[in-house]
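Here's the structure we're looking at; comments come further down.
Here the complex is missing one protein chain, while the rest keep their positions.
== chain A ==
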Amino acid sequence: MSATSSTTAQAIERVFREEYGRLIASLVRRFGDIDIAEEAAGEALVAALEKWPQQYPDSGVPPNPGAWLTTTAGNRAIDRLRREKLRDDKHRQAVDMYDDTPHESLGVFESNEDDRLRLMFTCCHPALAPEARIALTLRLLGGLTVEEIAQAFLVPETTMGQRITRAKKKIAAAKIPYRVPAPEDLPARVATVLAVLFLVFNEGYLASGDGEPVRSELTGEAIRLARILHGLMPGEPEVTGLLALLLLTEARREARVRHGELVRLDDQDRGGWDRALITEGHALVRECLAINRPGRYQLLAAINAVHTDAPTAETTDWSQVVALYDQLLTVDPSPIVALNRAVAIAELDGPEVALAQVDRLVETAPVLSSYHALHATRADLLRRLGRSTDAREAYDAALAVCDNTAERAYLTRRRGELV
């Protein structure tokens, strides 16, 4: 393959990935079957790789690639159904629906957007196991391959393949619906979708295992899907809040790791933060404030807005941060939120007050002792109080349960610097 044609193939695959969620979603609506949709989409890609370079020699991509792929995939699915002469009623109905949508309109009509929203709710249905929700969302809406998802979550490809197959089988057999939930169920169901996107982002932002400390393909994908969801549900403040949170966190990504070592927020080079993402995130946070229906993600976003608003670590408005954590505790009274609040308290009232709170917290929530951030926080507070022996023990405890290479490097250095 020549350099030009391999670049063209890459461009086609990029467009395909970009269009994948939309394509699958519309095929699932039309044929009522995820497997048929995936297979037809795959065939459409093969056809695109073959025909686009000939038909569109200049750009290698047709003017409306989404419509091309949707039409081609639709025809392939019809062909397959005819070929197999499936007698199943559902499939016959699907074939009968052939040509109900003129292909010129595909990709621009609103119903197409609704398709993706429906598919998100199907993929993130509470009846599916949480890890299956993540895998299905990345596969069907993100267009990631099974191999890519397996690598991202450090499981063998066969395991990930089985997980996805089993989930798709459950969707079909148990008839998990393909629709936007009823208004009374919407808040709970939206929360499930947001949790999936947040988990994908976090696995990218603080990646586990021995590989790269940050997996930008996962943070990027989570943001892309959050943007789509925000576009589909602009009036849901928690959706806006999640997008803002992801953007404001992503904005600091480049400054967060230096020479393979984690850089804490107060040590980060703020000039290295992505101002465009911060501006966008701040605007979204203001949007949330105007709606005035606070929730978990909105409050987390607001906390990140305070941090990214400060030109230096010293000028951070810590009382505002603590006030937001107090509000967050009322909607999400988890020990992890309380731990993060204590970190802010250290800045406001000093490390001694914070340490007392952290230690009280462990007594009431022993589950925290397996959480690396608890030990890392204690270690830092003890170090600041000059209690080196205790700090060393805490660094050891943090290192024993920490699974991110950059954070391990940071903790190891800090431990070594104790006197």
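The rule is simple: a residue touches a chain if its C-beta (ideal position, glycine included) is under 8 Å from a C-beta of that chain, and two chains touch if they have at least 3 such contacts; residues count from 1.
The rule we apply is simple: contacts and distances are computed from a predicted model.
This figure omits one chain of the complex; the name its UniProt record holds, of "methylated-DNA--[protein]-cysteine S-methyltransferase", "YCII-related domain-containing protein", "Sugar ABC transporter permease" or "Porin", is "YCII-related domain-containing protein".
Touch with the chain omitted from the figure is made, among A:161, A:181, A:272 or A:335, by A:181.
Within the complete assembly, residues 125, 127, 173-177, 181, 185 of chain A touch the chain that is not shown.
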